[in-house]
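For this depiction, one protein chain was excluded, whereas all remaining protein chains were kept in their positions.
The block that comes next holds subunit A.
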Amino acid sequence: MRLVILDDYDLASEWAAKYIRNRIVEFKPSADRYFTLGLPTGSTPYGCYQKLIEFHRSGDLSFKYVKTFNMDEYVGLPRAHPESYHSYMWNNFFKHIDIDPANAHILDGNAEDLEAECSAYEQKIAAAGGIELFVGGIGPDGHIAFNEPGSSLVSRTRVKTLAKDTIVANARFFGNDLSKVPTMALTVGVGTVMDSKEVMILITGAHKAFALYKAIEEGVNHMWTVSAFQQHPHTIFVCDEDATLELRVKTVKYFKGLMHVHNKLVDPVLSIKDQ
């Protein structure tokens, strides 16, 4: 695991965005060989998306040959609803970049047959050659995507009922009215994300600190599903100071001591202009 610790949210967002940029540019994606990217939603990755848009606007990064697969989507929420993950991705990312709409995949929470939708999604990922880099976040209960506590660590894309914690956490997006929050979602499984070549988890804020502790300093445990990535060969956790508040001082010092190594991954930052 790489644990990359930046001072604050903005710096963490920037580091993550630069990493994604470098990975895409280095990959030299083309019509024959797309870069497949797994994507999250929520407040944590927002800053990262803003930075990626900046890189695109400055001409340094293109998404023309990038295929994206989002992690999850609510069930039964109209796609045009402002809180749907389709709306989130459109407003905060897709409309600002040059991705081909056919390559932007998000689970359809209004599909007739939800299970079929989930299997089809797994097939699309396989058809795209698997995910090169899966970017994710972490819930306060340690979940990755909507793989709530108790989810199988080898699970695949499926329908999940949301935990009370998650519904409460999301209520703020639905006018604090619990009855309006969707209770089910389609989500990639822990196993689905584990299949990707590389995983990058963004964790910022003190409210995520305990989850980060459970994810990296305790054992692999299906009650804290992000802990599964301890068994992935290439995982990066990008966090800010506040997210490290529950970690042992020793852990934090160790990884901060490695920042000069980590920073080589984002410095120099690459650009398509140089290709």
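Here, contacts are C-beta pairs under 8 Å (C-beta built on N, C-alpha and C of every residue); 3 or more make two chains touch, one makes a residue touch a chain; residues count from 1.
Heads up, the rule we're going with is that contacts and distances are computed from a predicted model.
> Tell me the UniProt name of the left-out chain, picking from "N-acetyltransferase domain-containing protein", "Two-component response regulator", "N-acetylglucosamine-6-phosphate deacetylase" or "Cell division control protein".
"N-acetylglucosamine-6-phosphate deacetylase"
> In the complete assembly, which of A:Lys51, A:Lys67 or A:His86 touches the absent chain?
Looking across A:Lys51, A:Lys67 or A:His86, the contact with the absent chain belongs to A:His86.
> Please pick, from A:Asp100, A:Glu115, A:Glu218 or A:Asp267, the residue that touches the omitted chain in the full complex.
A:Asp100
> On subunit A, what residues meet the omitted chain?
79-80, 86-87, 90-91, 94-95, 100-102, 104, 106
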